[in-house]
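Note that one protein chain of the assembly has been removed; the remaining protein chains are unaltered in position.
First chain written, first letter: the chains are A and B, and each begins at residue 1.
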Amino acid sequence: MSFILQLLFTGIGIGAVYALVALGFVLIFRATNVVNFAQGEFSMVAAFLMVVCAVDLELPYWLSFLIALGGMALVGAIFNLGVYYPLRHRTFLPVIISTIGASIFLANTTLAIYGPQPQVLPGWFETPGFQVGPVYLDSQYLLIIAVTVVLVGFQYWFFEHTLIGKKLQATSQDKEMASLLGIPVARMIMITFIYSALIGGIAGILVAPILFVSIQMGSSIALKAFAATIIGGFGDVAGAIIGGLALGIIETFGAAYISVPYKDGFAFFVLILFLIFRPQGIFGERVAEKA
Amino acid sequence: MKITRRGFSLALGAGVAMPAVLRSALGQSNTLKLGMVLPVTGPGADSGKYALTGAKIALDRVNKAGGVLSRQVELVTEDDQTTNPGAVLAFSKLAAQPDIVAFLGSIRSTQNHAMAPDILKTAKPVCFGGTDPQLTKLGNPWLFRFRPNDSYSGRVIAAYGAETLAKKNWAIVHSTDAFGTSGGKALTESLGKFGAKVALDQGYPNQSQDFTAVVLAIKQSGADVIGSYFTFDNDLAIFARQLRQLGVTIPWVGSPSITVANALKLGGAALYGTYGVADYAEESSPEAKEFAALYRKVAKTEPDNYGSWTYDAIGVLSAAINKAGSTDPNKIRDAILATKGYKGAEGEYNFDQYGDGLHGYNILRNEKGKMVFDKHIEFND
Partner (left out) sequence: MSVEAPARAARRPFHLLIAPAHIGYFVLSALVVLLISRATLDGYILNILMQAATYSVAVFGLSVVLGLCGQINLAQAAFFGIGAYAVGLGTVDYGLSYWICLGIGTIAALLAGAFLGMTTLRLGGHYLAMVTISFQQIVTLVMINAVGLTHGPDGVPSIGRPALFQTSQSYLAFAVAALAIIGYLVWHLQDTRLGRAMRAVRDNELAASVAGINVYRTKVAAFAISALLGGLGGGLFAGGFTYVSPDQFSFAESIVFLTMALLGGVASPIGSVIGTGLLILIPEWLRFLKSIPGLYLAIYGVAVILIILFMPDGIWGFIANFLRRFVKPVKVATVPPLVLAPDRTGTDMVLDVKGLSKHFGGLKAVDNVDFAVRRGGIHALIGPNGSGKTTTLNVISGLYRATAGRVVLGESDITDLSPHRRTWAGLGRTFQNIRLFRSMTALENVVIGAERRGNSLIPATGGYAALEERALAALEFVGLGPRANEPITRFSYGHQRLIEIARALAANPTLLLLDEPAAGLNSTEKRALHDLLERIAAQGLTILLIDHDMTLVSGAAQHITVLNFGKRIADGESLGVLRHPDVIAAYLGTET
């Protein structure tokens, strides 16, 4: 029983990481109908920025965090201008390829600047964790879960109860109509990319103390987070969260009870099952095309 | 838009043509050339840097001592992109240069496998660092290994754990890639010979991110010692941390990755008290210390086995060519095989008929973050 609890905790913890990255995917997809293959790299770049500030320059943790977020906002903006915006009228395939190119570029520029060694980023807390009965709760995982809850709550409030949030929703649902109503669509999309980069960055900074900061850290999470969005229901924010958590739990239990080497395969296997039997995911709407 | 497109294509064309123009401008010189295949790009890029440093230090040393056959030695390198086709292309590019006398191959066994057919065709000696025991059993007379192969690491881990530490109930944790799988296999075989039991044989995929399931499996198995083959530092560190968090304190003897500097940095206190086998250990011999001193002068990182084997390879090659008195490949080959008692940074080289130069490993212990040399275990069969 204690094993199951331990697995559950870890599953939820890593699921929360997937959920955060998945949120970033969903946001960009809803606004621009584009799947951003560089989402994982947002997490990786932010983590490296933290290492530069907090470890190399030895700035206070909170200051480093702010600087890293500022950097990510800039990255999101440049990404929008350089990768998405020039291709916004084209079909989805060139944009996917372009984001793949961007992900290669980001990963290797970081490699060229920082070198290939994984780096250590200290966690927020001094105490590494708490023993609660038979279960060990890693404090960083607790922080991740807490921040995910807060961010989801914030996102809900932002999108449903602020004017700018509503404008963003309008843009994501119907760009043409939104612009006809006077909503500055280009600006809304810019905000979406920046926000998505910020979320991705926060996910990276949160998970870095556990997974260490390496060039590959982004891509290994991103692919699974993408699977999570589809399982949850593409285009649905709640779906991304549920999908991410579900995936984390499936993986952890699958590793323990079925096979550790095939652990990475569970995500994809479940995804294929969903795509065959329920392509709209848990929460999504039927996939249909207008005549 | 048209101008931009055309301009872009022209720029692309020019950019692509330029290197060919540049290269033809460079000239030749009367050095003795050795070729080296190494990863400059791809996931192995960091290890490539260390390998090159080790080789260059050895090169300087050899050249200062008068070079080989009274000529200065020059190293010609090619990037293998850390892929198999990349290694094949890199090697064949080097092999196409007829004035290269011998080569340094890869530390990755799959790459050496991939290059093997071309190596056979080229018929010149290749010194490599991969540890798959099969590589010296291919019947390829041109492959010479400069690190002890995995059958030895397995035996040493087993010997140390089962005899010195007297633990007989083993949990083996290994990566599912080529290195981890063959290492795990070697360890399992050796344990049988020491009368020890394998309570758990657990493979894990590289870049696992979470090892809770593995740690729980270890707890459940009732093992009293862990033997491991980890390929990547970050996996090792995450595992170590979760191991301690979940209260596992049994002794742990690991493959060389548990002894490298970066692993120690990442794993921190979680790795205190662990043991590792290492082909390179600074305190194992005066030659190892000398290598360390030279390495530290040049590089900003600690010396490790990525650079020590290339250092030794250049050393042995140079000595062998000098002894052979010519650049004839067969003569060099005979001279390498006849090399006995050569004291290198990795240990004492005594080449057997298969081309394996080393037959033992060092045991190191992690004393609060510092790797301390414990003993050397050698097999002379």
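The rule we apply is simple: a contact is a pair of C-beta atoms (placed from the backbone, for glycine too) under 8 Å apart; a residue touches a chain by one contact, two chains touch by 3 or more.
Just so you know, these numbers come straight off a predicted model, no measurement behind them.
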For the chain left out of this view, which of B:L32, B:A45, B:V253 or B:L294 touches it? B:A45
Among B:T31, B:N63 or B:Q134, the residue in touch with the chain that has been omitted: B:Q134
With the missing chain put back, which residues of subunit A would touch it? List them for me. 29, 35, 82-83, 86-87, 90-94, 96-98, 100-113, 115-116, 223, 226-227, 230, 234, 259, 261-262, 264-265, 267-269, 271-272, 275-276, 279, 287, 289, 291
Which parts of subunit B face the unshown chain closely enough to count as touching? 4-5, 8-9, 16, 19-20, 22-23, 40-41, 45-46, 48-49, 78-79, 81, 83-85, 88-89, 92-93, 95-96, 109-110, 113-114, 116-118, 121-122, 132, 134, 138, 176-182, 203, 205
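As a convention for this text, only the chains that are shown with their structure count from here on.
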Within their complex, subunit A touches subunit B through residues 3, 6-7, 10, 14, 111, 115-118, 120, 128-129, 136, 138, 210-212, 214, 216, 220-221, 251-252, 255-256, 260-264
Within their complex, state which residues of subunit B touch subunit A. 43, 45-46, 176, 202-205, 207-210, 212-214, 216-217, 220, 233-234, 237-238, 241, 245-247, 262, 265-266, 268
